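For chain A:
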Amino acid sequence: MDRRPRVALFVTCLVDTLFPDVGRSTVTVLERLGCEVVFPAEQTCCGQAHINTGYHRDAVGLVRRFVATFEGFDAVVAPSGSCIGSIRHQHAMIAAKAGDPALAERARAVAARAFELSEYLVDQLGATDVGAAYPHTVTYHPTCHSLRLLGVGDKPLALLRHVRGLKLVELPNQDQCCGFGGTFAVKNADTSVAMLADKMNDVLSTGAEVCAASDSSCLMHIGGGLSRLRAGVRTVHLAEILAATEDAAK
Partner candidate 1 sequence: MSNAQPPPAPIHAPAGVGMLRGTRTFPAAARLALADPQLRHNLGHATATIRDKRANVVAEAADWAELRDAGQAIKAATMAALDEHLVRLEQQLSAAGGVVHWASDADEANEIVTRLVRATGHREVVKVKSMATQEIGLNEALAQAGIDAYETDLAELIVQLGDDLPSHILVPAIHRNRAEIRNLFLRTIPDIDPGLADDPRALAAAARHHLRRRFLSAKVAVSGANFAIAETGTLCVVESEGNGRMCLTLPETLITVMGIEKVIPSWRDLEVFLQLLPRSSTGERMNPYTSLWTGVHAGDGPQSVHLVLLDNGRTSVLADEVGRAALHCIRCSACLNVCPVYQRTGGHAYGSVYPGPIGAILSPQLTGIEDNASLPYASTLCGACYDVCPVKIDIPSILVHLRAEHVEAQRERGVPPTPEAVAMAAAAWTMADAGRWRRAQRSSRLARLLGRRRDKTQGIIRSLPAPLAAWTGARDAPRPPAETFREWWAARERSENGKAQ
Partner candidate 2 sequence: MTAREATLARIRAAVGSAAPVPAVPRDYRVRGDLEANAAAQLFAQRVAEYRATVHHTDRRGFAALIGTILAGAGVTRVVVPTGLPAGWLAGVADSVMVVTDDGGLTTEDLDGVDTVITGCAVAIAETGTVVLDAAPDQGRRVITLLPDHHVCVVPAERIVTTVPEGLALLDPTRPLTMISGPSATSDIELDRVEGVHGPRRLDVIVLTAA
């Protein structure tokens, strides 16, 4: 490649506000692999929570903002399977429903160039060894939207297997939802927590120190449960593991 790939980072509103380390780690990994990372400051939120809760009219402005912010870039990368899922599968629908076919067309075009982090690293950059080191026992929860909506398959696992010092242990029942589900976690808190209990059981059964995933929202839910139980297992985003190096570990 004669030119550095130029990547627009869509950091997501959740990471921006509550988990900035995940955003910083995403920048670190992309830059380590030779990308020029741009952070368009006009970005806010993809509107997923609005769309999935039924507030489709309210989401139109967010879709418009997202499309206007990112349509000038060749590649958009986000450290979130569910936000990319919403961008790919819902933005055009929201625009069409609002009677704006031109916006729907533009949304489709941007969505075609928007990637979840592991997709971008493995498919677009062809990298599975990103030069990371992380001397911990890790289990990986694939998260539903990465697994089913995006079909990222074992790309995150391929990345983790190349991390030095990392011991990967398989999570039982990994394709089962953790129970987050956006506003489901609050609207149906009892069911959400029942699902979380089983997910935590599975995580604890692995003996891992760290439960990793590619969605900060699911991690906030699983991590919030583990923390409440003082279970002694941390939740860490895939990007943070891939950003870690031997230098940092010392």
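Keep in mind that, in the parts below, contacts are C-beta pairs under 8 Å (C-beta built on N, C-alpha and C of every residue); 3 or more make two chains touch, one makes a residue touch a chain; residues count from 1.
On how the list was made: all candidates are chains of the complex that A comes from, given by their letters.
Small disclaimer: the values here were computed from a predicted structure and weren't measured.
Per the touch definition at the top, the candidate among 1 or 2 touching chain A in this complex is 1. Listed in rising order, the residues of chain A touching candidate 1 in the complex are 11, 13, 15-21, 23-24, 27, 39, 41-45, 47, 49-59, 61-62, 64-65, 89-90, 97, 144-145, 147-149, 175-177, 179-196, 220-221, 223-225, 227-228.
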